[in-house]
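Everything on this sheet refers to the single structure shown next.
As you look at this complex, bear in mind that one protein chain is not there, while each of the others sits in place.
A and B label the chains in the order they appear, each numbered from 1.
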Amino acid sequence: MLPFSFEWVWDMGHLLFHGGLWFALNVIGIGVTYCVVKAVYDTMKGNSTNHH
Amino acid sequence: MDSALIPQGVNRCPLWKFALGIAIVGAVLMWGVYAMMLVWIKGLNQTNMNDAYGFALWIWADLSVIALGGGAFFTGFLRYVIGINDLKNIINYAVIIGFICYSSAQLILGLDVGQPLRGWFIFWHANVHSMLTEVAFCLTAYFGVLCVEYVPLLLENRQLDRVPFFHNLSHNLHEIMAVFAATGAFLSFFHQGSLGGVSGVLFARPFGFREGVFVWPWTFFLYTWSAAACGPCFTILITKITEKVTKKKLVKDNVIQILAKIAGWMLATYMVAKIIDTIYWATVTAPSKGFDLMTFYSNNPLYGIWILILELVVCGIVPAAILITPKWRGNPRGLTLAMILAVIGVCLNRWVMILQVLAIPVLPFENWALYMPSWQEIATTILPVCYGIILIMISYRYLPVFPQEKELNPIAG
Partner (left out) sequence: MKQTQGNNGNKKFGMVINLDLCTGCGSCMVACMAENNVPFKEDETDKLDSITWMRVYKLKNGKSWPNADICYLPRPCMHCGGHGDHGHSPCVSVCPAVATDYSMATGIVSQIYTRCFGCRYCMAACPYHVRYFNWWDPVWPEGMERFLNPDVSVRMRGVVEKCSFCFHRYQLAMNKAFLEGRRVLEEDEYQSACTQACPAGAITFGDLNNPEHAVHQLVQPDPKHAGRPRNPKAFRLLERLETNPKVYYVSSRKWVRQSGDNYLKKEKQKI
């Protein structure tokens, strides 16, 4: 999973697999973080968003 | 008593009735939990699996629920990425069903491995060439996406929504839902496919093995395709069952018809691909390994050629034909029949691609191996069904799952 484990090989298979995986994980992570941070910010400012 | 939690403007059954329902399903669930504890404490000797049947009922259940849960990613993809707006009226339910299916799959996987405490090895010591590794990664990541998609619905509960932070969080998550839906579709494409690859790459098991492109056998694409076709069918089927149980119309017909039509065309195109794949496998791939087609379907008491006909014709071509014909699709009975057949078809395909693969002897001097699950396996397979029913009951009661419910069921006065 990480380059620290001894099975890790810097070959195309690993790069493609982990590249795709970490890309997806980052999108999810950044997306959620953005929503949480923005919600904290909105709440502090006292904004009340209209619902969808 | 719990009226403060129930969404405004909708009717729900009395609390005692609800509690009774939960208690009845809960009792069956506890039976499953007991079996689960037996398996975890005493080990897999509680099952009827053996060295010929390393994969059995659980893996079938796993593959089936993931295919059926495919309604979540595909409906999400259609709603948020393609932009079919009407589907917003069923997407919540698709997400809940997907969430149940995927959490069930993870529970079953946790039971199925011999050393559950070492489950993290699959992530830490990942062999990127194994289909199971890809399944584990994408399935877990996609389950995360489903949680992200479920959370805003949870936060829309009447009381939670009053908390400003939750209200804002739910709003923000909705705003960028397309990003999550697209990521979910990407992850689903790979793990649905990899589940197909599980048997497709077994080059020493001629019944399961398929050629393919690059590292992916044809079953990779067939599984993704069939999940996208049959997942929405399962979503519609469960919606119809929910409408029967609640005695209410919850989703307008035009929404159901759009989803059914798309599922129908997915199923029809899938069937074309599946039939081509079957013909090529039966006439080229398997014979090259020394197997006539009928050797896979004879000399045993269960697996006859009927299973292939049932999968391809009765549960494949028939529902596809119903769903792509507007007149038949528009008929409620026709629609329900097609949904049931499509769901059976995809489950049957998963059964065949796992259990029949193992049943067929490859060494010429071995015999067919047949298997009956133990009660512990059956109970632990029913467990997620009960858990799903309970989660649906709670979600339906306390969350605004169906946006059209109020309009379709106005409360007098």
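Keep in mind that, in the parts below, contacts are C-beta pairs under 8 Å (C-beta built on N, C-alpha and C of every residue); 3 or more make two chains touch, one makes a residue touch a chain.
What you see is a predicted model; the values in this text were computed from it and never measured.
Within the whole complex, touches from the chain that is not shown fall on B.
The hidden chain makes contact, of the residues B:Leu5, B:Val28 or B:Val113, with B:Val113. In the complete complex, the residue from B:Met1, B:Ala204, B:Met372 or B:Ile411 that touches the missing chain is B:Ala204. Of the listed residues B:Met131, B:Ile238, B:Leu308 or B:Cys386, the one in contact with the hidden chain in the full complex is B:Met131. Mapped onto chain B, the footprint of the missing chain covers residues 43-45, 49-55, 112-116, 118-119, 121-122, 125-127, 129-133, 136, 198-199, 201-206, 287-292, 295, 357-358, 362-366, 369.
In this text, only the chains that are shown with their structure count from here on.
Those residues of chain A that touch chain B in the shared complex are 1, 5, 7, 13-14, 17-18, 20-21, 24-25, 27-28, 31-32, 34-36, 38-40, 42-43, 46-49, 51-52. Across the interface of their complex, chain A is touched by residues 123-129, 133-134, 137-138, 141, 144-145, 148, 164-165, 167-169, 171-176, 179-180, 183, 186-187, 190 of chain B.
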